[in-house]
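As you look at this complex, bear in mind that one protein chain is not there, while each of the others sits in place.
The block that comes next holds subunit A.
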Amino acid sequence: MPLLEIEELSVDFKTSAGPFRAVDGVSLAVEAGEIAAVVGESGSGKSVAMLAVMGLLPWSATVSAKRLAFDGKDLLGIAPRQRRRIVGRDLAMIFQEPMTSLNPCFTVGWQIGEALAVHLGLSKAERRARTLELLHAVGIPAPERRLAAFPHQLSGGMSQRVMIAMALACRPKLIIADEPTTALDVTIQAQILDLLVRLRDETGTALVLITHDMGVVAETAERVAVHYAGQKVEEQDVRSLFRDPHHPYTAALLAALPERATGRMLPSIAGTVPGAFDRPPGCLFEPRCRFATARCRDKAPPRQGAIAGFALCHYPLAEGRPVGHPDPDAGRERAA
């Protein structure tokens, strides 16, 4: 049984302009000790999906799913009190903006110790010892001096390390990291990713890594789910995904990687993720897809099987060519 089970998760927001489906039938299973990545452009519903798992969405959100469970415990109908026994203890989350995610009014030591006190009931001395151990584990130099530091005295990278220490406090089974390096300098990004992978290797904590950066995925993840406009459009293990992407969106993301760029210009995908009010009727990626046909425009695509990476596509790619496409050379001229 997977540690985290998400089956056909949908999230609808009530907005002043009517309902908006930010997450649309997304599934993901994460095994204990695994590193899974969820990748997609900004606005694809990655954060919203994970906040739904954590139970952190605002009241304006409605969450529905066929199954949403962690460690065998159902998270959908769970009472808030029961949920708080899981969240922050066995299931932790770190966020994109480390500088604003720490409470400016409390010291680092207090904020880490709080979880230890509330969840594990540790005494003051035990909390201090464990906090020092955690700060050491996440690579913060001179932890004794950092205990009394306030968040504004820390750099972004240090803040994210503190956030990771806080997430690790109660030895969780799974950490969800929502774009943990997006707000950081490039050199710090690599350090934080290394740290997350190393901690997984040492503690066996599973990791869901949310990112918009395929480069990050390549360096860390074992399995990848690609999200687009609230839908999962493809899922594969990382090596086969990089070798043979089956959804045109995945292929476009990979083509946009700097090391794969052929010309002098860095390619990027033209257009933007559709929002609440410009959703195409058929395939959501159709307006930006170089293989799109009339069928793609009119009809929602089927879910392909495992062999085609569960691609949500009428003409899934195989070795770069759209299977079953009326014009097999489609997209070539534009791709060139």
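Definition applied: a contact is a pair of C-beta atoms (placed from the backbone, for glycine too) under 8 Å apart; a residue touches a chain by one contact, two chains touch by 3 or more; residues count from 1.
We take it that contacts and distances are computed from a predicted model.
**Student:** Tell me the UniProt name of the left-out chain, picking from "Lactate utilization protein", "Xanthine dehydrogenase family protein subunit M", "Periplasmic aromatic aldehyde oxidoreductase, iron-sulfur subunit YagT" or "Dipeptide transport system permease protein".
**Tutor:** Per the UniProt record, the undisplayed chain of the complex is "Dipeptide transport system permease protein".
**Student:** Just to verify: which one of A:Leu9, A:Leu102 or A:Leu284 makes contact with the chain not shown?
**Tutor:** Checking each option in A:Leu9, A:Leu102 or A:Leu284, the one touching the absent chain turns out to be A:Leu102.
**Student:** Kindly state which of the options A:Leu75, A:Met166, A:Ile192 or A:Ala292 is in contact with the chain not pictured.
**Tutor:** With A:Leu75, A:Met166, A:Ile192 or A:Ala292 as choices, the missing chain is touched by A:Met166.
**Student:** Quick one: which of A:Lys14, A:Lys66 or A:Arg85 touches the chain that's been left out?
**Tutor:** Among A:Lys14, A:Lys66 or A:Arg85, only A:Arg85 touches the chain that is not shown.
**Student:** Of the residues listed, A:Thr15, A:Ser42, A:Gln153 or A:Ser240, which one is in contact with the missing chain?
**Tutor:** Touches the omitted chain: A:Gln153.
**Student:** For subunit A, which residues lie in contact with the unshown chain of the complex?
**Tutor:** Listed in rising order, the touching residues are 54, 56, 83-89, 92-93, 95, 97, 100-106, 114-115, 118-119, 150, 152-153, 163, 166.
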